[in-house]
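Data first, discussion second: the structure below is written as structure tokens.
One protein chain is absent from this view; the other protein chains keep their places.
Let's turn to chain A:
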Amino acid sequence: MFRGALWLLAGRGYVGRGLSTRSGGSTPDWTEKVSEIKKKIQSALPGGPWDPLYDTSHLPPEHSDVVIVGGGVLGLSVAYWLKRLEKPRGAIKVLVVDRDHTYSQASTGLSVGGIRQQFSLPENIQLSLFSVDFLRNINEYLAVVDDPPLDVQFNPSGYLLLASEKGAAIMESNVKVQRQEGAKVCLMSPEQLQNKFPWINTDGVALASYGLEGEGWFDPWCLLQGLRRKIQSLGVLFCQGEVTRFITSSSRMQTSSGKEMTLKRIHEVHVKMDHSLEYQPVECALVINAAGAWSGQVAELAGIGKGPPGTLEGTKLPVEPRKRYVYFWHCPEGPGLETPFMADTSGAYFRREGLGHNYLGGCSPTEEEEPDPGNLEVDHDFFQDKVWPHLAHRVPAFQSLKVRSAWAGYYDYNTFDQNGVVGPHPLVVNMYFATGFSGHGLQQAPAVGRAVAEMVLEGQFQTINLSSLLFSRFYLGEKVEERNII
């Protein structure tokens, strides 16, 4: 190496002597030679290259008041409401961390996008009612100066749920609760059903409930991008990275009955960058777990569930990913514009997509048929065997259809009672949950975001009381289940 350098220097001297004739061409050579010499010296010296002022623009900040793990619609909704409900403007620094900025596996983008108030739990109905109001007035909530208004393409075509003889009583009581909460739902007999929707085969249907107002479907991407744009304008920082570690500290405290508990506090979040070992410790006051299908793993990182089973320390967050298929088909004789989002007695569902006789639909598999959530590969045989027969039975026009495409997405499935988890964890004091909605997270996202923001800022739920959806129900064993119509 030194020989090479000497040769270069000798050559330099040779050039230097003839400077008057060679002045034009020597300058670019000089910088190249310098960088070459530098590289040679660096490769000969021990140790790696030392660059103290390297670029850190891709890293999240070293400090953030709130870190939201998960950048899907629930996480962004929490961020939006935190920024909107904080009393002095610009008080809280929020950081949204998402592993995948293309949202390729996120449940939000792969969702069918339906919204309904036809639940049996009053909390769910109230959440959906507010979300519909949010969607209807989305440009008042999410308007950004100088940007075009959002078109969330809300098709208010309603949900049509069908019940057989066995489920008719449950459906009636559900509709009563829904009406009490303020949802506009009507019950239809098979004859009324046949009159209104002549393309239905009412064989086996005893009762149907049809949402008259505030139900339908919308474009989840538009909501996501609208939220993203708005919260960026409000000053929320986005970072692409994976949360790999929480630095926590524990303290043993006694409850008023004398029982000893270990309470934990998260101090730092380690965010690891994609395709590298580089990570940034983000110092934070609060962590919001909105990681969707992977919330269970994030909760385990914080030590939730590490303890003897049956105790509060040992209660895991029972959210796991479950794969669901969505199929897209074309049927030229299919039902027309007034088609609601129909859910059959067998569990198969479909909705109209666009104006060209295209439909989206699928079916929830039974427990035994659960597909492996390791990847998002689609099983086309599932459509052939499980979905199509029921669809064809209910809507005779669907006997001839052509599947155009299909995809799969994850439910953040709450294995305990298939309803969401909202609010703080009793032991890891500064982790809040907004996850586990098992398929109806997208439609309740605006209201859930507001509830979590109220919990963070005020300490209690102000508008919608979601205290039955807190984490402690997993330990106490109080299931908050939807009464499904079989």
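Just so it is clear, a residue touches a chain if its C-beta (ideal position, glycine included) is under 8 Å from a C-beta of that chain, and two chains touch if they have at least 3 such contacts; residues count from 1.
As a convention for this text, contacts and distances are computed from a predicted model.
Q: For the chain omitted from this view, which of "Electron transfer flavoprotein subunit beta", "Translation initiation factor eIF2B subunit delta", "Sorting nexin-5-like" or "NADH-ubiquinone oxidoreductase chain 4" is its UniProt protein name?
A: Spelling it out: the chain absent from the display is recorded in UniProt as "NADH-ubiquinone oxidoreductase chain 4".
Q: So one chain is hidden, and I want to know which residue out of A:Arg179, A:Lys196 or A:His267 touches that hidden chain in the complete assembly.
A: Per the contact definition at the top, the residue touching the missing chain is A:His267.
Q: Touch as defined at the start, partner being the missing chain; which of A:His63, A:Arg136, A:Lys176 or A:His380 qualifies?
A: Here the residue in touch with the unshown chain is A:His63.
Q: In the complete assembly, which of A:Pro220, A:Gly241, A:Gly362 or A:Pro424 touches the absent chain?
A: That would be A:Pro424, which touches the missing chain.
Q: Would you write out the residues of chain A that touch the absent chain, in ascending order?
A: Its contact residues with the unshown chain are 56, 61-63, 65, 86-88, 90-93, 251, 253, 263-265, 267-268, 283-286, 424, 429-430, 432, 455-457, 459.
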